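Would you mind keeping the following structure in view while I ask a few things?
With one protein chain removed, the remaining protein chains of the complex are shown where they sit.
In order of appearance the chains are A and B, and numbering begins at 1 in each one.
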Amino acid sequence: MGRVAVFLCHCGTNIAGVIDIQRVAEEIRKISGVAIVQDSRFLCSTDGIESMVDSIRSSGVDRVVVAACSFRTHEPLFQNALRRAGLNPYLLELVNVRELCSWVHEKEREKATEKAVKMIRAAIAKIQGNQPLERRKLPVIPAALVIGGGIAGIRAALDIADAGFTVYLVEKEPSIGGNMARLDKTFPTLDCSICILGPLMNAVAQHPNIKLLTYSEVLSIEGRVGEFSIKILRKPRYVREDLCKGCLICIAKCPAKADDEFNMGLSHRKAIYIQYPQAVPRIPAIDPSTCFYFQKGICRACEKLCPTGAIDFSQRGEVVEVKVGAIVVATGFEEYTASQIYEYGYGRYPNVITGLQLERLVSSYGPTGGRLTVPRIDREPRRIAIVNCAGSRDERHLPYCCRVGCMASLKHAWYIKHLIPDAEVFIFADEIRASGKGFEEFYRRVRLLPGVYIVKGRASEVRGNPDGTVSVMAYDPALGHGISINTDLVVLEVGIVASRSTESVRNILKLGVVAQGGFLLELHPKLNPIETAVDGIYICGAVAGPKDIPETVAQASAAASKVVSLLSRGYIETQPYTARVNSELCSGCRICVTACEYGAIRIVEKGGRSVASVDEALCKGCGACVGSCPSRAIEIPNLGLDQIEAMIAEIVR
Amino acid sequence: MIPVSLEPRVIAFTCTYCAYAAAETAGVSKLQYPPHIYIIRLPCSGMFRSYYVFKALYNGFDSVLWGGCHPPYDCHFINGNYKARVRAALLKSYLNQLGFEDDRFRLEWIAAGEADRFASIAKEIVKKATSLPRLRFLDNSEVVSEWL
Partner (left out) sequence: MVRLTLFTGCFTLVKQVAVEASILSVLKYFNIELVVPRSVNCCGFAFRSVYPSLSLYLTGRLLASLYDAESSGILALCNGCYLMLREAIHRLRENPRQLEFVRSYLREEGLDLRSIPRIVHPIELFHDMIGIEVLRGISRGGQDRNTVIATHYGCHALRPSTIPSFDNPLNPSKMERIIEALGFRTRDYPERLDCCGAVLLASNPSLAMKMAYSKISGTARWGFQLLVTTCPYCFEMLDSRQEAVMQMFGDEPKLPVMLLTQLIGLQIGLSEGSVALNLNLSPVDRVLPYILRR
């Protein structure tokens, strides 16, 4: 049985004003195993602590009970005192006789004193079962994985790499750049999008610390924060990256045709292609589903033309394994399926397009080289309708606001007026949400353009006319009746959802998602928008919720800062209260494995039997496993069942 | 023989991040409640096992309170509260079959900010425990002790 020192704090009159400290001390001294009982006016004061340390040393006790205030206020202070006195800091029991006794039973001094005695007796009974505990230090691999090569992934990768750590940037497309590369200009400054993105993409390609893995996908992730093992599939481009010089002669003569996904289906590309001229890396890829050689066994024109012999039809996919200490998920967004909104006619009429499709049409490296024409009809539109909130803020589709649509609609109106000065633009919106820096000013600027009209009502329907025009109907509150406007082109500002690759990534990582939109779930919506429920995995950018570029970049840098903080510390400390398995009692039933939300328990072979084993780095000490074990084989040290039993018995004695 | 005193005794198992925090905040706010309730702090309500409840009742507590965080999102350890809810429901039906009154065990969700709720539940549970008869166990029966 251990020798216990008991320290009683008066806390001025906070405790002593209600509880008779001397009586308590008298009762506690009677208990066997209690070596000394000492009271003090303010235990947390320098004097109080010094005297505590001295008493511990001189009395030769091996465990300490302190009756004072909340563990939240001074537990670390008292734990430190034990350390200084040469004791393990977890051989301490802090009894809260202030918040849980003196403060709440002010009128019943007699009973409060009695209760305090019982609480302290219970703590003494409990502490007999305490063991010394340690926080282990586990190493952190000084490398990070960033999944997603859009602006979020690029920014995060650059920040982490600049801090001196290795970054593996994995992107599923042949080029990095993401959705931002599709935009012509960015609001509200009207910067050319690729002009500001391009230098960052190049910086990524040239950064000595960044290993760029494009046309690749994450297959599996194992491990824990500080040590993740990741398998990445590098899909075959059928072009040798070490030989290709990026001259692109191979593309010119390819006879095959496929839908150009980068241009949102508005044009065709070849079977061998780069996504856009500024692609990084500037190495083409061959799409086997449309390539004449792969499909029919003929052609091979690219191979014949390539001056360095870089085409290699025998290339295979390769699985690489990397080990990192932290992971950043930045897989971005995509547009909601506009054809789901039946009444807007997307897919039924060729002159109804989405916002991103408009961006491609006006882009100088888009399907029309920057000429704004109605797709398939190839006529310059004179009157264009922009329909805001298409699918957003709508219970039938996406209940949330897409956050960028209003500003995008203003930018699109500007594009149209800039390219076709005589055009008339009608924006249909409930209101224009312009909350960021410079946004309201941009709204004013666009609103004042001649020929730009904003109808303060959502478009109800788009219907086609025999002459190929489409009419947009809405209720205009300014006029007090419904209107129908005949237009040549309708641009739908469609809502946005998390990109489809997010689903497989989140399954691999076991992250939570928001039901509507599929966005990844952060640890806390207000105070922790970057961390997730899994330690060491961070999210940033549009995959965490709709947002514009400045917010995305801010979050990317935030994620990078958290990663750098983790990697530069170089180690993680396990928390001391990790569950322990008594393999004698464990039957290997696996109930605890399922009960653990953090995946901290595995079944291992031990002495010829299957028993549970806890990974200290993952265990959070919540006790869910303890509650579930039918054999009482797993317990949290210093919170054992027999200790609780002892407390219960003491209180009723 | 377990001594019989005239006053009720209630034990509350509380989770660190919600119910216990509420209890401490009640203290800070100087909300008053009867002293017959003892609070034990556990990391999470998901640590629930019926053993704790049985042991408490057997040792002489009149009533047991189990406090956790509100579903769906408050639990600091993701969903320990759901585990507690399921196991507590099983226990409740079993307690009824064994002949324990409904008021002997209570599962409550108390958020960290709900100090006044903690205080009023404490008052209520002590009051109800006063009207419950003292539990008498056949403590000299070997079968009963072994089982518990």
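Keep this in mind: a residue touches a chain if its C-beta (ideal position, glycine included) is under 8 Å from a C-beta of that chain, and two chains touch if they have at least 3 such contacts.
What you see is a predicted model, and the numbers here were worked out from it, not measured in a lab.
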* Structure fact -> Contact set (omitted chain vs shown chains) is A
* Selected residue (touches chain absent from view) among A:Pro208, A:Gly297 or A:Pro466 -> A:Pro466
* For the chain left off this view, which of A:Arg57, A:Lys323 or A:Arg348 is in contact with it? -> A:Arg348
* Contact footprint on chain A, counting only the chain that is left out -> 342-343, 348, 463-466
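Just so it is clear, only the chains that are shown with their structure count from here on.
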* To do: Provide the C-alpha centroid distance between chain A and chain B, rounded to the nearest whole angstrom.
  => 37
* Report the residues of chain A in contact with chain B in the complex, numbered from low to high. => 70-72, 96, 98-101, 103-108, 111-112, 114-115, 118-119, 122, 533, 577, 595, 597, 620-624, 626-628, 632, 636, 639, 641, 644-645, 647-649, 651-652
* **chain A partner contacts - residues on chain B that touch it in the complex** => 2, 9, 11, 23-24, 26-28, 30-35, 38-44, 46-49, 51-52, 55-56, 59-61, 76-80, 83-84, 87, 119
